[in-house]
Each structure stands twice: as structure tokens, then as C-alpha cells.
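One protein chain omitted, others in place.
Presenting subunit A:
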Amino acid sequence: MAECSGIDSNPSSHTMDKSITLPPDEIFRNLENAKRFAIDIGGSLTKLAYYSTVQHKVAKVRSFDHTAKEAASDKLYEISVQEEVTARLHFIKFENAYIETCLDFIKDHLVNTETKVIKATGGGAHKFKELIERKLGLKVDKEDEMTCLIKGCNFVLKNIPHEAFVYAKHADSEFRFQTTNPDIFPYLLVNIGSGVSIVKVEAEDKFERIGGSSIGGGTFWGLGALLTKTKRFDELLQLASKGQHTNVDMLVKDIYGGSYGCLGLTGDLIASSFGKSATADKEFSKEDMAKSLLHMISNDIGQLACLYAKLHNLSRVYFGGFFIRGHPVTMHTITYSINFFTKGEVQALFLRHEGYLGAIGAFLKGAEEDNPNQYSWGENYAGSSGLMSVSPDMNPMQRARSGTFDMLEMDRLERQLVNLPLLQDPSSYIPDTVDLTEDALAREYWLYCFEEALDGVVKRAVASQPDMLEAALRAEKFRQKYRHKLQTLRHQPFAYGSLTVRSLLDTREHCLNEFNFPDPYSKIKQRENDVALKYYQKAVKSLEELSWEERQFALVRGVLAGNVFDWGAKAVSDVLESDPEFGFEEAKRQLEDCVVFLSERPWLVDSYNQWLERMKGPPHKCALFFVDNSGVDIILGVMPFVRELLSRGTEVVLASNSGPALNDVTNGELQILTERIAAMDPVIQAGLRDDRLMLVQSGSSSPCLDLSRLDKVLAMVVRERQTDLVIIEGMGRAIHTNYYAMLSCESLKMAVIKNSWLADRLGGKLFSVVFKYEVPAGKPSQDCETSTPS
């Protein structure tokens, strides 16, 4: 009763065109700098892993020397594009038939490597050992299969949001992705190779094979081949998906005539698998037998998994192995079985990158000296194929595509990402407000929206690099890549986990970076910041002339008005774009017409009165402010608000993006802006000097905000400063994401809805205002505790 996920004989290898159907340089990318290889060879698929470095352009801002400020330029700061080297993990999956071709290609392109060994795992590793050593000149170093599997599993669960999913065949969306629980242990991994291994994983390096079964994928394949004379595994699955098991199985109703009521066994339940075939004089169809066999094996595995889960008191059970790998048919029968045996108490979970676990694990084994687990990694949407890219039985018409290649690329993030310590319940936190995987109407709209906006993005990208002649060419490649992604998502919205506005935006950023457009808005941001700064003192002065109560409202209105200046919103960018000379005043005037009703309350969501009452109470200890756009937003909206908080004794932590996204202000830009403001404003200056105003980076390069993946430093600061107020500003961070986020302290979400479809959805109109001030339940707001108004 042991595991063997690899199959040493390979009945599935059939003659196949050995030419690679995609240009190999688009598959084995960045081979020039590749080092550290690992390979996982299974019964029919090979998974290759390597680590490489990627050189790409990043936008940097640098303040002009203040002593020579008048001379240099009238600009605030200088923008430069620099080369940066980052680390990336490449994983490629292809059919064993291509191994030789692939090895040749790798050998030809492997120039800079000092690598001497290749880590190998999987049942087929020894079969191809000699070939690999001869072709690559690397020594094959075998690693234990199960250890690799678990290592890989831990890695993807930790680093890839929406890695795990529940499969529901008849639901609106077949794939229901799980939120990333920061605490991944303990869990049960049921690996269904030719046999079944059941492994309990308690910590990174602590796991135990607690059981298994000999009835597994090999039984389905071997017995299925005998019964149906069908040789290939996926053909057997095809047969099974067309069969009627009730012709072969003896059901409860075949014995009872109906249900066995007192035990709650329904009539359709299988009483005896193959019970009807116990006769010599009847023929059974291949389809029916295959279906019956599939049920028999899936039910049996599900039952054992449940018994082990119960015995060890585990509720998270992941299924993997070649029996499961991307096959909706087996995911469905296993899910059914688990639901039946646990009455819904345990959910069968599957993994998007299940096929890569062994390769990832083998790679990690080889890279232990670099300690890859000390970093956070992120799935690169531009370089990854996504779920079901080559699934054989997803769509039988695409069978020819099983000869193509599947890829996963992961970027090493500069910063380690952790949860915001102020999340009420990290395990149930879902950043995104609308799951487009489940909401077909919304999906339709947003996919259309992003497709529509593509021309504009391409134009902006080209315009951002006026000195580079090939920019247009690159921008065109970007267009093709992103359009292709959108098309894929139209058919397979589940390809990268739950489809959300955030993932669509992030995918676009990844694609832009891929083609070296690190910051298409850098110059626009620069100009906007420049102009807005000129109005800062005037704005502050006019605010100071107001009464306290008038001022509070004006400050909120200022943040909201500032937030209208958003290049990410189509309704706004059209106005801004309409004036090529960037007539800031004109644009501002036009937009202000739109936001007249900023003053017209009640807003769509309006808890301003509660906020005002709260402001009459004692100051907050520390406010964490997630900022949004450059220019008017940050300078004329956010900064005066920050100033007020500082003045009333609240420390402020300004969290901005680590990397660029649209016209969002980056941490680098904000550093410079804040310095300049400090030079004009003693309150800000004092705040910086006394360390009561702090600028930190969020760790993100997204126009949206995932509070479960934030820079570790930010989390530390939040904890140290006893943050008791979180302010989230803007549509991307407070509406598309975090609209429903529950925090353990007071929170304020402010945004103007700059999209008429979304406004409509939320029951409002274009430019409706959301002002959502929340005090966590059970936690009396401070003004109730200490009721001394200042």
C-alpha cells in the first residue's frame, strides 16, 4: 500500500511529432542567466525548474540638489530609468516525448552557468538520468519524491494567493478559490499516483506518511485498460465521462427497490461496485465500465482520506497526483466522495500548480543555501500560462494542444510580505469586492472595459519613452500579450485564481513590465505633482481660515476631490487626455463641475456625521493612511488631512506603493514630495523631524490593495506605533478591494466612484461618494470611553 507517483513503464508514450510547437525561446526564457536546475520526470510529463535573473528597467526618481535648485530645472525631481536585476523562478511542463529536444535547446543556450548538478525527482528520473547527464553535462542528483512534493506544496500555499480551490462541477463557477490562510499547517496531502499516499504535514520540515492505499491511479489505468482495451489514461477518463455507472453497479435501489430509509442511504447510492456485472452472459459498454471504475476508485480514496482526516483531526485535505492533475472528471468524483463521507465537514481542495510541486520542491532542495524561503515570491501573470492551459479533457477539441507547453514564473519580491496585523480575521479576509469568476455580468463588463482601454494604455506607454525608437514595437508586443491574456480569461476566468479587477490591473502591470514599460505615467505624475505643489500653501491657508467644523468637512471634501484626479479611471482620463497641453486649470474646472455634488449630502455611503463626532473626541494614537494618486490627490487632498491629524496629536504613517502602478504615487516620489512640503509647512516639517510622520512602502506595485500581502516593515511599524485608525483612499484600494474588509480598529474608507457601471451596481451615479467610517463591533469607539471633547 505504497506511493508511487511516477510510473516507470510508460504506456502513455506514443509517437508524437518531436518538434516543439512554440518557439522555444518563448518557453525556456532567460536561459542565458540560468543557474540551478531541477527536473521532475513523471509518467508522462516532465517539469523543469530553473532560477534565473532578469534584467529589466525600473523608473527611479531623484531629488535635484537643493543648493542648485533654481539653476537646474523648474521640475521637482528627476526621473531616470535604470536597469535592475531581479530573480525569477521558471517552471516549464511538457510531455516526456519532448525531453530530448528540450535538453538540446537548453544545452545550446546555457552559457553563463556554473551549475554542476541538476536535482531530479519523480519516477522517471532514473530512466532519463543517463540522457540528462550526457546532454547537459550536469550530474543528476536524485531527491526523495515525497520530500520534494511537500516542499513544493508548502511553497505554493505560502506564496501564491488563490492557489487552492474547491471544485464544484455544477456551480456558476467550477473553481472556488480559497483565501490564503497565513497559517498553512497542519494539512493532509493525498497524493494519487499509481497508488495513494496520505501525508500529514505539520510544519515546513515535519511531515509523516500516515497511510495510503494501493487502489489509485494505476488501478484505474491498469484495470481500465484490461476492461476496455483502451490504452491511454486520458482516453479512459474520456470514456468514463460518457458512461452510465448504473448499468454496471448494483445500487441500493437494486437491492431494496428504493432507498434504505432508516440508515439514510438513498436509492442511488452504490451498494456494490460492478455488482451487476457478476454474470457471464451480458455485455457491458466500455464507457459504462470506465465510469463505474472511476466511481469505485474515487469513492474509495475519498473514504480513506476522510477516515485519516478524522483520525488525525485535520480539516484541510489537498489532493494531487496524476490521477487528479487538471482533470475535471476526477476532481468532481473525489469532491463528491469527500462530501458524501464527511457530510460536508471536510472540503476536498485542489491546487492550481499541483503538477509543479515536485519540481518546485526539488529546486528548493538544491537552493537551500540561498534560503529561498526567506523571501516572498509572486506569480508573474505575464509569464505564466494559468490553470488548464493544456488540460486534455477540458475541451476535447483542444486535444492537439496537449503537445504544447505550460509555464509558471515566479518573481522574487524585494520585500517579505505579511498580513496587516489589524485584520479582524486574516483567515477569512478577501481583498476583492467582486469575484468576477462567479459574477458573469461583471466579468463581461470589466473584460470589455480593459480591452477598450488597451489602445490608450499602448499610446501612453509609447509616449512615456519618446526617445526610444523601438518603444512602439515593444508597446505592440505588450498589446498582443495583454489582449491574449484577456482572451484567455474570457474563456478560462479561473486561470490565475479568482478573476478580479485587481488581477486584471496587476496582469496589465506585469505585461507592461515584461516589455520594459516600468512607469508609463512617470512624466505625468511629475507634472501633476509640480503643479499641485504650487497650490499647497494657498490650500492650507484657506483651510486654516475656516472654523473647526467647516474645516473638518473641507478636509474630507479635499481628499475626495483630489481623488477624482485619477488616470486609471476612464471617465477622468478622457477629460485629462482631451487637452494635449495639459491645461491643468481647465481640466480641474471641468472635473469640478462633475464633483459639485461632493457637497451634496447624504453621499452614497455616508457616515461623515459619526466621523465628525469621533473627531470631536480624543485624538487617535496613530493613523495608517494608504494613499492613492500623485498630484492633486496626495498634495492637496491627503497632505492637509495628514496635517490636521498631526496637529491634533495623532501620529501618521503614510503607506504608498513600492513600485509604480498607473499614476499612483510611489514611495520614492512621496519621499521627495513630503520633503518639499515640509520646506513650506512647519507642521509637516515638525512631524518628520519628531518622527511623528513616517513614510513607509506597502510592498505592492498594484493600483489595488491586498492587506494580506504587505511589507513586513509596514506591519512592524503598525504594531509598534499601536495604530488605531486605518484610512484607505481611492477606488482601487477602498472599492475594488477592501470595501468589505473588517479591521480590528477604526477604519475610514474614502473614494469617489469614477466608473458609471460600478456606481450603478452600488446604486449610485457617476462620481458618487463613498465615505465609510467603521468602528469594529464590540469595541466601543474611544469617544464613548472617554467623553471629553477637545
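In this section, a residue touches a chain if its C-beta (ideal position, glycine included) is under 8 Å from a C-beta of that chain, and two chains touch if they have at least 3 such contacts; residues count from 1.
Note that contacts and distances are computed from a predicted model.
Between the listed names "Large ribosomal subunit protein bL21m", "pantothenate kinase", "Neuroguidin" or "Proteasome subunit alpha type", the UniProt record for the complex's undisplayed chain reads "pantothenate kinase".
Note that of A:Glu32, A:Asp104, A:Asp144 or A:Asp205, the residue touching the chain absent from this view is A:Asp144. The chain omitted from view is touched by exactly one of A:Lys276, A:Arg325, A:Arg502 or A:Lys525, namely A:Lys276.
From the options A:Asn30, A:Asn154, A:Ser194 or A:Gln492, the residue with contact to the chain not on display is A:Ser194.
Screening A:Tyr77, A:Trp221 or A:Phe515 for touch with the missing chain picks out A:Trp221.
When the whole complex is considered, the residue among A:Val248, A:Ala475 or A:Val769 that touches the unshown chain is A:Val248. Which of A:Gln303, A:Gln424, A:Gln610 or A:Gln671 touches the hidden chain is settled by the complete complex: it is A:Gln303. The omitted chain makes contact with subunit A at the following residues, 1-4, 6-9, 11, 123, 144, 146, 193-195, 197, 209, 211, 213-219, 221-223, 225-227, 231, 248-250, 252, 254-258, 260, 262-263, 269-281, 284, 289, 296, 299-300, 303-304, 307-308, 310-311, 341.
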